[in-house]
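Got a structure for you, questions after.
Here the complex is missing one protein chain, while the rest keep their positions.
By written order: A and B. Residues from 1 in each chain.
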Amino acid sequence: MDTAKSFLKKLRTFLIFAGPTTFVFLSVVIFPFIFGIYLSLTNWDGIASAYRFIGFSNYLTVFQDQFFWNSFLLTVRYVLYTVVFVNLVAFALAYLLTSGIKGEKVLRAGFFVPNLIGGIILGLIWHFVFSRALVFLGKSLNLELFSYSWLANPQKALWTLVIVSVWQYSGYMMLIHIAGLVNMPKEVIEAALIDGANDGQRIIRIILPLMAPSFVVSMFLTLQRGFMVYDVNLALTNGGPFRSTELISMHVYKKAFLAQEYGIGQSQAFILFVMVAAITLTQVYFSKKLEVEM
Amino acid sequence: MKYGKAKARDKSILGYFKYGFLCILLLIYLCPFYLVIINSFKNRTEIISNPLGFISKTNVSNFVNAFRQMNYLDAFINSLIITSISVLIIALFSSMTAYFFVRFKWKINRFLFFMMVTSMLIPFQSIMIPLVRIYGANLKLLDNKWILIYMYMGFGSSLSVFVYHGFIKSIPMELEEAAMIDGCTRVQTFFNIVFPLLRPTTLTLIILNVLWIWNDFLLPSLVLISKANRTLPLSTFYFHGTYTADYGLLMAGLLLTIIPVIVFFILMQKHIISGIMQGAIK
Partner (left out) sequence: MKKARLLTLALCLMLMFSLSSALGFAQTTVHVTVLNSKGEIQTQLEEIAEHYNRATSGVKVEIVPCPVGQSPFERTMAMYSAGNAPTIAMLDPADVVRFQDKALDLTAEQWVRDAIERSLDRSTLPNGRVIGFPFTVEAYGFIYNKQVVDKAVGGKFDPMSIKTTADLEALFRKIESSGTGALVISPMDWSLGAHFLAVSYTTQSANSSGIDEFFSKLRDGKANLAANRQFIGLMDTFDTMKKYNVDKNDPLSGTYDRGPELLGEGKVGIWFMGNWAWPNINEFDTANGQYGFLPVPISNNPDDYGNSQIPVGVTKYFIVDAEQSTEAQQKEARNFLNWLVYDEKGQEYVVNQANVIPAFKNVTVEPKDPLAKSILEYVMNGKTLEFMTQLPADHWSVVGASMQKYLAGAIDRNGLADEIEAYWSNLQ
């Protein structure tokens, strides 16, 4: 009797506080996701009215698909560069913009501006910059580096993606790092200053360890965005030249909608999800642990 | 606002050097916007032959055309309705959920929370088709602003619950206990005590979600079919042809799309900068 009553009371609290969110979340994200997994076990092509259950054969195909794994490795490389450079630039900006120079607020806001534009448009603008503006500049000023379009060179094309990502996210991550810096106990830094530590020593020995929490957040976000990137990839390089910059999301997308092998695309997406979740959650787990130990 | 005033202005030579460096870097950061602005005043041939050149004559025809072709006022109102309602709903319900998850450490709550965080890693393309199949072919609910708002609530609550969760953890329990002793119910306690404390985080999330929903393209392109329902990004993208684009028109359309966001950004600037930071560190 008592337990039943307390259960009902608990249920009521649950429904009031978490009910709407849980219901909408399950119905919009989780059900379609599960339905998607089911579709990956069929031979549906996206349009036919009839399809049948074929077990794991789509997954077998994916595991043997060399292009899928190449694309995945390429994405890992891209994510690695992006995570490193976004955080380096973001931390440097944050450090400089908390050192008390003038115009700090305007500068902070300015570096955040790239976040105002969404994916495809952003890619189109940068396409324009790399394929026209920079080449135009390079040819007029005789700069070898810019005379040839970076988008036409497989190595440089990957870097264009990294550059655009750094441009896009560093402002955002900068704010996270600023938050970490300004919330740092002032006494620690002042004590270090009295001890005569210089800028470099101060950063490495004192500030960085204290910054671990903001690094956890910014790493999670950069990893997540890196693996999921699609819009910019599409509008900036479209996977080219010769598919050398076809990152994993685009590969999955092309498989499902261009090659019209929907079941295989869906299986790739699921495998991708599992791997990204594994990588990201491991990162969070270890950095949290690190954080605790420090 | 303890930063900014925390330290005396750095007036050394090094300080000026840093300042100059940052200003130059900022100019480089803003270059793409400069290109958008100057090229939105040019026609296609001018852009192709000289993308960097200054505006030779003030030609607003791109803006007039874009405004007309985008059905700007309609699209603006649609975007406004969808964005503002979604953002408010997400803020309200996510904060309640996060509060509940923090204060009641039940197994089911921990599981749901884990699921929400992990769901942020689901590639959207993998749920896109099942989603429209369920809501379109089976439930016949598409082509409707309200269902889009419903979906934004579903997709947006994960990040918001995640961020609120981190922040609520740091709120001391004593305040709430005092209120409960005074006879407040859980719900009253939440709205009277906790929600006001969450203001910076709420502002952060509102801003992030506004940026996301205002600019979002893929989801509305699947859900909103008829012309009368189109949002601003949906209208902009149609200036792009199969083989080539009318860049001038596209840039003008882009500017018209982001101007409201920029105005919003300027109005909220103070809150944005402080809000994001306070939300992010926890």
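Here, contacts are C-beta pairs under 8 Å (C-beta built on N, C-alpha and C of every residue); 3 or more make two chains touch, one makes a residue touch a chain.
Predicted, not measured: the structure shown is a model, and the values here were computed from it.
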Checking the contacts here: which visible chains does the omitted one touch? A, B
Listed residues A:F23, A:Y51, A:F85 or A:F257, member touching the removed chain: A:F257
Given that one chain is not shown, which residue among A:L93, A:L234 or A:V252 touches it? A:L234
Which residue of A:S149, A:S165, A:S249 or A:T280 touches the chain not shown here: A:S149
Among B:N59, B:S84, B:T118 or B:S221, residue touching the chain not depicted: B:S221
I need the residue numbers on chain B that touch the omitted chain, in ascending order. 44-45, 48-49, 64, 68-69, 71, 73-74, 128-129, 132-133, 135-138, 140, 142-143, 217, 221-223, 225-228, 234, 237-238, 240-245
Absent-chain interface as seen on chain A, which is shown: 45-49, 120, 131-132, 135, 147-149, 151-153, 231, 234-235, 239-243, 254, 257-261
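Simple rule for what comes next: only the chains that are shown with their structure count from here on.
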Could you work out how far the Cα centre of chain A sits from that of chain B, in whole Å? 16
Using the touch rule from the top, collect the residues of chain A that touch chain B in their complex. 10, 13-14, 16-18, 20-22, 24-25, 27-33, 35-36, 39, 46, 93, 96-105, 107-121, 124-126, 128-129, 132-133, 136-137, 167, 171-172, 175-176, 178-183, 186, 213-214, 217, 224, 227-228, 230-231, 249, 252-253, 256, 262, 265-266, 269-270, 272-273, 276-277, 280-281
Which chain B residues qualify as touching chain A in the complex? 2-4, 6-10, 15, 18-19, 21-23, 26, 29-33, 35-36, 39, 48, 50-52, 93-94, 96-97, 99-101, 104, 106, 108-109, 112, 115-116, 118-127, 129-131, 133-134, 150-151, 153-155, 157-158, 161, 186-187, 190, 211, 214-217, 233, 236-237, 240, 245, 247, 250, 254, 257-258, 261-262, 265, 269, 272-273, 276-278, 280-282
